[in-house]
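Following: one structure in structure tokens, then a few remarks.
What you see is the complex with one protein chain gone and the rest in place.
The block that comes next holds chain A.
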Amino acid sequence: LLSQQLRLNERDLHDTTVTDGSSFNASMQTSPASMINQYKFEEDAEDTKDIFVTVDNPESHVTAIETYITYRVVTKTTRSEFDSSEFEVRRRYQDFLWLKGRLEEAHPTLIVHPLPEKFVVKGMVERFNEDFIETRRRALHRFLNKIAEHPIFSSSEDFKIFLTAASGELTSYKKQGPGFLSRMGETVKAVAAAVRGVRNRPQEFTEMQEYVEAFSQKISSLDKVTQRIVREQKEYLEELKECGPTYALWSQSEEELAEPLKDVAGCVDRCCKETEEQVKNLNDNLIPVLHEYALCTETLKAVLRRRDNIQADFEAKTEALATKKADRDTMRDDLDKAEDRLEWANNALKSDWTRWQKDMRTDLRSAFVDTAERNVNYYEKCLAVWESFLHSQRTDAEGNGNVDFS
């Protein structure tokens, strides 16, 4: 029963704010539409989702050196590889970055969902602004959920440690990773491969690259357009806020007209509130999703690059085997390994690409459907406001005996 409840609520957490993080709030509103979406989604995933992650409860920590924010990460799971069914840890942004890096290292051609940016310069005065923290919290929540839903990432040991280790344990675990020098070595190899360039890139990966390029432009445009809409709405709101008070002021000079003028003032004020709500919705729902997918394209480009490098490495080794005379056995071994790596990388990318596309389609579709729904809602509320004004005027007029509503 708990897992059923949890399953439904987990989906909602993609879009709703978790105000009280102490327990899953069963009273969170689930619209029939979103419930249908959940089941559609689950068709393709495993039959039962067995891990649920939430990110909430930001807290600020002050030390001698720095101030930073930690977030509470709560995990509920029935998986056997976990020692317990519930975990609660605190993590900071750095920790998320570390996890992302580890996943990318382990699976260079799989697509890791982007993290929110480190520091948004435009419009943000400080990192500890409430809105910024909330936006970041939601993005971190989505990030972990994407990892948890990923067929391969969700069984990563690093992911498990991230979700379960106490802060001290995590720190020492982090230190255990491949040393600085070996990481440097990998980077050098990657740069060399990049410089070499790939010779016979399969057509499908070239198509992928072209798609990513075009998609990146479109999604970035959508992000910009939506931001502009928000700006224009805010400016409209500023002007509209002066209308109501002006009608109210006018009503003070009038006798017969005082009542209808006051009513109009009230209507305008209520529409203002709805407009404010609508702006907030765009900011909280559509813009973060568009932004995330804009960041995704950077990830996709990096993944394609890394695949290219693996192929370039293989091609180089093939060439080396053909030309060099010494160490043929070792070189053949290396070549076989490189070939395996390439095959593995290509297959991983292909299947993850399909998964990503499906995900993207679902996410963007639901974000736009949601936006459209909210807009309908907005207009419906404003409509009701003005209709009730009309109604009150009509009943007044009929009462006074002058009816003229042609």
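FYI, a contact is a pair of C-beta atoms (placed from the backbone, for glycine too) under 8 Å apart; a residue touches a chain by one contact, two chains touch by 3 or more; residues count from 1.
By our rule, contacts and distances are computed from a predicted model.
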item: Protein name (UniProt record) of the chain left out of view, among "Centromere protein O", "WRP73 protein", "RNA polymerase II transcription factor B subunit 2" or "Sorting nexin 4"; value: "Sorting nexin 4"
item: Identified contact with the non-displayed chain, of A:Glu66, A:Glu81, A:Glu130 or A:Glu256; value: A:Glu256
item: Residue touching the undisplayed chain, where the options are A:Glu59, A:Glu169 or A:Glu242; value: A:Glu242
item: Touching residues (missing chain, whole complex) on chain A; value: 211, 214-215, 218, 221-222, 225, 228-229, 232-233, 235-236, 238-240, 242-243, 246-247, 249-250, 253-257, 260-261, 264, 267, 271, 361, 364-365, 368-369, 372-373, 375-376, 378-380, 382-383, 386-387, 389-390, 393, 402, 404-405
